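For this view, one protein chain was removed and the others were kept in their places.
Chain nomenclature is as follows: A, B and C, assigned in order of appearance, with residue numbering initiated at 1 for each chain independently.
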Amino acid sequence: MKFGVVVFPGSNCDSDAYHVLKDVIGVDCEYVWHETRDLSDFQALVLPGGFSYGDYLRCGALARFSPVMDSVYRFVDEGKLVIGICNGFQILLEAGLLPGAMLPNNVLEFRCQWVDLKVENTKTPFTCLYEPGEVIRVPIAHHEGNYYAEPDVLDELERAGRVVLRYVDASGNPTLEANPNGAARNIAGITNEKGNVLGLMPHPERCSESILGGRDGRRIFLSMIKSLETGASLSF
Amino acid sequence: MADISQTAPWREMGLRDSEYELIKARLGREPNYTELGMFAVLWSEHCAYKHSKRLLRTLPTKGPGVLVGPGENAGVVDIGDNLACAFKIESHNHPSAVEPYQGAATGIGGIVRDILAMGARPVVLLDSLRFGPPDDPKTRFLFGGVVSGIAGYGNCLGIPTVGGEVFFAKPYAGNPLVNVLCGGIMKHEDLHRGGAYGVGNVVMVVGHSTGRDGIHGCTFASDVLDEDSESKRSNVQVGDPFMEKLLIEACLEMMACGAVVGIQDMGAAGLTSSCAETAARAGTGLVIDVGKVPMREEGMNAYEVMLSESQERMLLIVGSDKVDEVKRIGAKWGLHAAEIGRVTDSGNLEVLHNGNLEASIPVSLLAMGAPEYTPGAREPEYLRKTRELKDESVRTPEFSEMKEILLELLASPNIASKEPVFRQYDYMVRTDTVEGPGRGAAVVRVKGTKKGLVFTTDCNGRLIYLSPKSGAAWAVTEAALNVAVTGAKPLAITNCLNFGSPENPEVFWQLKEAVRGMGEACQALETPVTGGNVSLYNESDGVAIYPTPIIGMLGLLEDIEKRITPGFKSAGDLVAVLGKVWGDVRSLSGSEYLEVVHGMVAGDPREPDLELARGIIEVLNEGAREGVFSSAQDLSEGGLLVALAESCIHGEGGARGCVMSPKALGCGGREGIRADAMLFGESNTAVLVSFPANCEEQVSHICRRQNVPLSVIGRVQSSALAVETCGGLRVLEVPAEEIAQAYSRGLEDSLKS
Amino acid sequence: MKFKGTVTVWLKEGIFDPQGAAVKGSLEAMGFKEVEKVRIGKNIVISLEAEGAAEAKDLLEQMARKLLANPVTEAYRVHVEEEKAGAER
Partner (left out) sequence: MKFKGTVTVWLKEGIFDPQGAAVKGSLEAMGFKEVEKVRIGKNIVISLEAEGAAEAKDLLEQMARKLLANPVTEAYRVHVEEEKAGAER
């Protein structure tokens, strides 16, 4: 089993994701330069955080036209796992692999802080190791994380259990105060219809070791590994 | 072009008549216009340190760990395991005063390239900021722009901004300070230097194209701010952080493949300074053709290309057989990597434009020939007044007022939490930030080792204003104690001397005294100066800023798991002061308390007790190794009571309060002791610690060995901060929530009101 | 022939524009009580070479559709004019 961490020219959380996968968890992992077209070596891909092309124009808008993205579409079609973290999420939205779009944070500022998240669906390949309804602590760091989609799209996401992570308060309620960026319905992470693509604004790779103040994020990666190992059904 | 000696264009360029005469004499001829421009930028105060060089030479710069001292792009310090840390602080004050967002952003860009030039990967940033009063609309504009500029640029680079300072005071109203520190890590063998070595080697420009932006930026930085500054705005440079990120990755790759003989960032004075300095360091010459420099605007002449301060560019000296490799890496990252000339043995910087010789100047004259000035120095008038601080000049508040005072101090923007600032910075990227902003000095792990690097910036301009020598010594001492409370050993400093016009004898006296105080403290604490930056002419409308020599300090934790943190850990732990708390009116000199509560900026701060400070550092180091301390916190703005409050704020679980009695500090009987000075006095060489009661013997043993007074002053409790008098009377009790509220809302509230 | 195209991109009606709201707030605080609504969009000016205005417009439409605007949240309008030699924008 091999993970690929895609490196766009302005990615800056690529080495963080790589470190967690390779050094902390110990799974096979390689960097994938954005001009690469052959992804056949990999079972899972990470689109890491950062500022892929300076985030000029719109976050993720320019990265979507990187050569690697053609292959990412195919990769997704084949049912392999793709996780887009922060800027990676924004790229997935721009690429149409996930529905909706990102607006600037309603606080009009970059926000770097810890947030509480509720794991709303534990039947995905990314969350199968969490307890249903578990509240976890994970950092965010973004300027455009205000998730937007048309109401009917949101309803469909909710209905199909595709809202996987939500900003909540310490007791698990999706309150206004717990929402750091104005995201529709406190949405922090969603999957595609098939369930093999997860986009999330929070950074699980920043909380996978206790020395960094918590390790709630580690199980996202461990869940992916487990699903790949057991070949568990990728849809739910 | 008209005869140069008739039109005297050097005056506009910022050169004195005498300097022009010197150039003419040393050159043996009249310089042409391009040459004159090159002299003007390199002989500006910003580049040539004309007024400060003599003083800087007096600073201690050597130490066993110093691999590279001042003179290169950044200092480099050994951190063991065959690793080294490059670090340096730099100012971008004037550009930020005029265009705060871009000024601050390009300030980050510049210091990052300095660290990159040493061969290190930049891994941390700290920002040290000074503004006018927060209720001034101009301050809000500057503050907002500067903070978002740092965020906009630094976040994009993926270099965490892990710490810094923000301080508000009137003298900075027209002239804010924006100082940025960058630290980087490298293996010893990756160390690079900014020298144009090897005759025949190729000179290359890597990174952004060159435009007309920022021409004469460093001359601008060497002038006072006035109404004209607005019109000098064409000097504004726009940062492109994405390009800088590419530049970092590309240059590291170019260096890793062994192609790079010498490397230098292009900061102030662009191509002129990078060419002159690299050649001067190597004792060589250069011939370059500016026609080969990638340009973004049409019709640029040699003068413009040589003086442009377009951002995100590096100068590389490359072995001729490696040029293709460098070009290949440049192309991979989508960057220009252009061959523009060669290293020669002529000792001259020869500038061609499409083959025509436009300038030819000995590099030694250009880079090192600027005159040095020792202006007159005179003790400032105002000191006679400010030194007068008598017991009776400050009313001692009743105990019933102390709670309000404490909350007022906690909410004071200089003490309150800076979270509204640092939450805009990505301080976690790279997953090495173990103690981020808001928790004292920053602690960053070094992956692959057990080590941690500790960074802090410190300087209280108010103290320097009242006594430049002891104030500067305090800045060093505070930085060292800040580092040491994590359990780390202070290794070395970098500094940025922000002062007014050196041509004013009172300002020059401040500068001289401050350098003396800094030097003595660095000597005593064995933290050599490895580099820094001088920013003079920080004045507006005839008002100079508080003299502000900002200290950036690097410390090393041998075992990051054994670090000490600022918050209380468990109820019942003993709370103690290591060192000495004066408790008299003099210790209120320049304190936040005196300004906020009594509206006074006065007093004559004592010098720090450096011998004692050394002892305290030893105690903390030893205590950390032995794991005896539960928490440690230095005393700075707000004094002992604010330090206690901070330990409560950072306290864990059921340890968010404490009860203390100043008895052990000797409050009874001693002459001149006052409650407010005991609680809020600042010039104390002391830190606050807590430890389990059963460690008391061990702690006092360590303290005795280091000759450090230990005074147990109280106990950690669950949820309130209380003070008892010597007689055991409870005179103050503040619930933890009230403390946390005041502290967390203070800054935002003061910017809003 | 040279053309100057302007692609104006704005947030669709119905999508809250926090930046616009913040600017409105600031304008009000500065005493501009007359302001009823503020919306902030992008103005992308593209100089390009084309056979004629129709081709230029077509190219710009394509750029807008594919890259310059995000169809989920944004609407756009394209405007083309011939570049006058040496004209200052």
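Please note the rule applied: contacts are C-beta pairs under 8 Å (C-beta built on N, C-alpha and C of every residue); 3 or more make two chains touch, one makes a residue touch a chain.
The shown structure was predicted, so the numbers you read here are calculated from the model rather than taken from an experiment.
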Candidate in contact with the missing chain, chosen from B:80, B:258, B:283 or B:334: B:334
Hidden partner chain, residues of chain A it touches: 53-54, 56-57, 62, 65
Sites on chain C contacted by the missing partner chain, in the whole complex: 2, 8-10, 13, 20, 23, 26-27, 30, 32, 34-50, 59, 62-63, 66-68, 75, 88-89
Where the unshown chain meets chain B, residue by residue: 98-99, 102, 211-213, 230, 233-234, 236, 238-240, 242-243, 296-297, 310, 334
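In the analysis below, only the chains that are shown with their structure count from here on.
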Rounded Å distance, chain A centre to chain B centre (Cα mean): 36
Euclidean distance of C-alpha centroids - chain B vs chain C, Å: 42
Chain centre separation (chain A, chain C; CA means) in Å: 31
Junction residues of chain A, two or more chains touched: none
Residues within chain C bordering two or more other chains: none
